[in-house]
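Every protein chain but one is kept in place in this view of the complex.
Residue numbering begins at 1 within each chain, and the chains themselves are lettered A, B, C and D in the order written.
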Amino acid sequence: MGKIRYNKIQTNGFSFRLVKNKVFFCFVIFMSMIAISPVVFIIIKLIIKGIRQINLNFFIDVAPNTLEAMTAIANGEIIPGGIANGITGSILMVLLASVMAIPVGILTGIYLSENQDKIFANIIRNISEILQGVPSIVLGILSYLWIVINITKGFSAFAGSVSLSIMMLPLIIKSTEETLKMIPSTIKEAALSLGVPYHKVIFKVLLPTGLGGLLTGILLAISRVLGETAPLMITALGSSVINFDITKPTSAVPLLIWEFYNDPNLLDLVWSSSLFLMGFVLMLNIIVKRIANKWVYG
Amino acid sequence: NDFSQSGKEENKKVTITAAGATFPMPFYNMVFKNYTKSTGILLTYGGIGSGGGIRSLKDKIVDFGATDAFLSDEKIKSMPAEIVHIPTCLGAVVIAYNLPDVKGIKLTNDLLEGIFMGKITKWNDEKIKANNPDINFPDKDITVVHRSDGSGTTYIFSDFMSKVSDVWKTEVGKGKSLKWPCGIGAKGNPGVAGTIKQTPGTIGYIGSEYAFAQKIPVALLQNIAGNYIEPNVESISAAAKTDIPDDTRVMLTNSADPEAYPISGFTWIILYKDQDYDGRSKNQAMETVKFLDWLISKDAQDVTKKVHYSPLPETTVEKAKQILRTVNYGGEKLL
Amino acid sequence: MNGEKITKVVLFVSSLLILFLAAGMVYTLLNGAIPAFNKFGWNFIFSSEWNPTEGKEEYGALSFIVGTLLTSILALLLCIPMSFSASLFLGEYYKNTKIANILGSMVDLLAGIPSIVYGLWGFYVIKPLIVDLGFNEQGFGIFTSALILSIMIIPYATSLSSEIIKMVPNELKEAAYSLGATQGEVIFNVIIPTARSGIVASYILAFGRALGETMAVTMLIGNANIIPKGLFDTGNTMASVIANQFGEAEGLKLSSLIAIGLLLFLITGIVNSIGKLIINKLS
Amino acid sequence: MEMNKAIIDIKNPVLTIKDLSVSYEKGKYAVKDVSAGIKKNSITAIMGPSGCGKSTLLRAINRMHELYPSIQTLGKIYLGNEDISAIPSIKLRQNIGMVFQRPNPFPTMSIYDNVIAGYKLNGTRIKKSKKDEIVEKSLCDVVLWDEVKDSLHKRGTFLSGGQQQRLCVARTLAFQPEIILMDEPTSALDPIATAKIEDLLVELKKKYTIILVTHNMTQAARISDLSMFMYLGELMEYGITKSLFTNPVNKKTEEYLTGKFG
Partner (left out) sequence: MEMNKAIIDIKNPVLTIKDLSVSYEKGKYAVKDVSAGIKKNSITAIMGPSGCGKSTLLRAINRMHELYPSIQTLGKIYLGNEDISAIPSIKLRQNIGMVFQRPNPFPTMSIYDNVIAGYKLNGTRIKKSKKDEIVEKSLCDVVLWDEVKDSLHKRGTFLSGGQQQRLCVARTLAFQPEIILMDEPTSALDPIATAKIEDLLVELKKKYTIILVTHNMTQAARISDLSMFMYLGELMEYGITKSLFTNPVNKKTEEYLTGKFG
C-alpha cells in the first residue's frame, strides 16, 4: 500500500495559486458589477427625478417656454406642458426614415443573401459595414448638405429622417441577410420544386419565414435612431409646435432633452423626457428580445 | 390648448420659420407663442446663434434670421440680395457667476480683462478683493465659461471689451466667435447659463434674461461715468439715449450715459428686402411682414419687461417701421 | 419569367443605391472640404490653431484630432477591465446560466441608453463626483468624457468578446485542467491566447464607436478648442466641434468643419475595417 | 478501370436520361455519362455509396441545379419525347414533383395552405370549393386526412416527422405530377413512420412514376420495381430489382450489396 508519491517540483506554493485564482475571480465579479451598475444608477436617477412630471399633460402638451416654467417654479407648481411636439416629431421622422430605409435595406439584404460570393455583393457588404460605423454627426452634415440646402431649402423633418434612415440602412441590410442565410435551402427548394418562380419564392416563402428576424432587425434599428440627437440638431432643428409638414423644422424627444438640458428652468422636464425616451427604447429592446426568442427561424 | 385652436384657424397653412440668436430667445419664444395663439400662424424659432441666423438667411432656409450683431457693409454685400435690419428690443449682456453665498460683486474693466484673458485665475486674487472689500472670497479657481458656437452675445461682449481694453483688442478682438485664451465652451446662451448654474467657481457672459430667470447672481459693472451699474430695464434703456442711425445699425456698448449699463445693445431681425425669391408665395411674405410689424408694436414691446429686456425707444420704433415699409414683394408693397 | 427579371433588377438596383449613397457621401464630404484643404493644406491636419475671429480666420484640426484620440483611447483603457471581466463572466465563469443571462441583458441595456441621457447623467452625477474627488475644479474635461464614453462602449466590446470566449473548445480547457491548472490559469494561458484576435477585434470595434460619439462628449468635455495639456484638462473632439459650430458656420469655417467630418469618416472607416477584417478572418 | 456495366433497356420510358454529366467544380464530375430510361408507374430505386452522385442525378431531373450558376450540366433529359430544357422550368417542376430527405413543410403556413402551397405561391386563383377538394384528396392519398382533418388550420410544423413527410408528399401530389422524385425520404424518420411512407409509395405508383434515392438496401428491395446502382458518379448497373439483388452482374454492385463497403 504505497503512500502517495507527490511530485517534488511543482507542488509547493499551490495555496498561493489558489488564492491568486480566487482573487482574480473576485476581481472579475467586482468589475462586472461595476460594468453594469451605470444601468441601475441611470434608471433609478431618471425615475426619481422624472416620474413626478409624467402625467397626461406630459404627452399631449407641447414644450413650455422659459417664462411659463419660471412662473410655475415660483409658485411651487410642477412645470406645465409636456413633450407632445417631440413625440410627434420623433414618430414622424422615424416613420419617414423607416419608409425609406426598410425597403432598400430588405431588398439589398435579399440581394446579398442571394449572391453570396459575387464580387459586387462583397463590395456592397463591405460598404454596408463601413456605413454602420459612420458617426451620426457626419450623417447629419451630409443630410444638411443634401437635403436642407438643396431639397427642402430649410431645416426639415425630411432632412432629419434622411440622416436617420442612413443610420438604419446597414442594420436592416445586415439583419435581413443574416436571417435569410439562416433559412435552410430545402425550404427554398421545396417551393421551387412546386414550380414556383424564383421571385415568388423570395417574397412568399423566404420573407414570411424570416419575418421574425426581419422585424427584430427593423425594431433594433428604430431603437437605435430614436435616441439620436446630434444629426437632428443640424437637420431638423427643432420646433416649439406640433408639426406634421415634412418640409418644415420639427422637434424630436432627444432634441427637446437637449433644449431642456440647456435651460435650467426646464430641468424637471429633462428628467421626465429622458425617462420617457429611455423607457421607450428599452421597451423596444425587450420586444425585440421576445420576438427573437419566439419567432426567429431555427 | 394649442392643438385644438390651431386646427380651427383658416390661416393654419402658413408657417413662418426663423432661426438665429439665442440672446433674445426668451422674448421671442413668448411673443411668438402669443402670436400663434391669436392668429393661428405657426412660428418656429431655432436658437442656433446669430451666426447661424445669418447663414440660414443666406442659404434662404428661413423666413427671417435673428442676430445680435448687425451685418457690416461688406457682409451685407456678400448676401445674395439686399437685406434689412429690424431691431426688436434692447437687452443686456450680464456677467454671471457661481460663487456660493457671494452676491453683488463689483467689477472694473481691468478686472474683466484680467479674468477673461486668463490672467486672474483665483477668486481670492488681491485685485478682486481690493475692489470688493466687503466680500469674503473663497480660494477657488476661476473658470471662464464662453460660447462654443458663433453668437451675437459674444459679439456684443467682445465689442465692449475691445472698446475698454487694448490688450483684448489686439489679442482677441471682436467677433461672433473668437479664439478664446482660456475657459470652457458651452452651446448657446442656455448652455452657458446652465453650465454656470451647475458649476461653482464659474463666470461667464450671458443674455440678461438667462441670469434673472435662473436667479444666477450677476456682477455690477463700472460704466464710463465710474458708476457701478446693475443691469435692469432702466439702465439698459439708458444706453439707448443716443443718436440712432436710420438703418438702426449701431452698437450701444460702453454708453456715455451715467445711468447706462455698459454692455447693452439692440437685437435685430434680418430679412430680404424683396420677398419675392425662391418661389415664396406672396401670402408667405405678407404674413412675415405683418408679424414683424406686430413685433415692434406696443402690444409686443410691452412683453419685453416681463423677461428683463427693454422696449425699443419710441424713435427707434418709428425708424423700424420705416424700414419695414421698404420691404416688398417684387416691387409690390406689403404694408 | 418577367417577374423574375424585374425582381433581379429591383434587388440589384437597391444594392446599387447603397453604392451610390456611399459614393455620394465621399464626394459630398470631399467637395465640401476642398476649400479648407486648399487654403490650409497639410496645416489643416497639423495645426492646432482654431481662430474664427473675422479677419484672422485660421483653422487647424489638430487639437480636435488629439482630443478625439485621447478621449477614445482613454475610454478604451477604462473600458477594458470592465468589459473584459464582464465577458469572462458571461463566456466562462457563468456560461449559459441564468445569472449570465441577467448580466447579459443589463449589458445590452447599456447599449440602449441614448447618448444624450449618458451626457445628462455624466453632467449631473459624474461631473460633481470628479469635482468632489478633487481631480479638477469644474469637473469638465478629457477624463470625464472618457469615463462616460468607456461606459457607453462596454456593451460593444463585451457582447462580441464574450461570444468568442464562449467558442473556445471545452477540450482545450479540460486539457489544461487535467494538467492541474486553476481556472484563472486556464483563462490566462488557454482561453485568452486562443480567443486573442477576436477579443482584440471587439475592442477595435468598440474604439470605433467611441471615436464618433457626439452628444455625451459635447456635454462633458468643456469644448475648449485647444490641445489638452493633461487628462483633466478640457478639450474638444472632432464630433463635438461639429455639433457645436456647424449650426452657425459659413464659408471657410463651414468647409473646415466638413473637412473634419471627412477626417472623422475616414478614421472611423479605417478603424472599423480593421476590426471587421480580423473578425472575418476568424470565421 | 473499365467495368462491365449492365443497363436494362426500358420500352416507352416516361423519362429518358441521355449521357448526363453534372459537375460542381470544373473537371470533377459528380455524375458521369449516365443514360437510362424510367418506366411509367413504377418505383425506381437509386442506390450507391455516399457521395456517388445519387442526389445530383435526381436533382438534374427537375433542373434544380439551374439555381446554382456554378453547376454545369451536360447531356439531355426527355420527358416523354420533349427535351426538358425546352419546357419552362415552372411547368416542368409541376410535372416532376420532389420530396426531400428531411420533411420541410413551409413553417409559416397552415396544413391546409401547405397542401395547396403550389397554387398559393404561384398566385393561381382557384375557388374555395376546388381548393377544399384538392386538399382533401391529396391528404387522403397520403393517408393523412383522418389524422389532421380537425386541425387543418394549424401550423404544419406541429406535426410529427412522419406526418410532416406525408404532408410534403401531399403538397407534391396536389398538382398531380407525372413523376415524383424522392431523395431519401425516410432517412429522417422512425421505423413506424418509414413503414407508412413505404406503404404509401407502393399505393402511389398506381398513378405516378416514382424515382427514389435510398441508402437503405432492404427498403429498395422491399418496394422498388427497378434499381440503379451508382458508383463514383457512374451508373454501374440498372435492372429489375429482384434480379439485381439476387444476381448482380457488376462486381461493385455485388460488393456493395454484400456490405463490403458503403
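Observations, loosely collected:
Going forward, a residue touches a chain if its C-beta (ideal position, glycine included) is under 8 Å from a C-beta of that chain, and two chains touch if they have at least 3 such contacts.
Fair warning: this is a prediction, and the values are worked out from it, not measured in the lab.
Of the listed residues C:Phe37, C:Tyr124, C:Tyr177 or C:Phe232, the one in contact with the hidden chain in the full complex is C:Tyr177.
Only one of C:Ala33, C:Ala61 or C:Val186 touches the absent chain when the whole complex is considered: C:Val186. Those residues of chain A that touch the chain absent from the view are 1-7, 9-11, 13-14, 17-18. Residues of chain C that touch the chain left out of the display are 169, 171-182, 185-186, 189-190, 193-194, 196.
Please note the rule applied: only the chains that are shown with their structure count from here on.
Across A-D and A-B, it is A-B that has more C-beta pairs touching. Centroids built from CA atoms put chain D at 84 Å from chain B.
Shared interface positions of chain B, defined as residues touching 2 or more other chains, are 48, 187, 198.
Counting partner chains per residue, chain D has no residue touching two or more of them.
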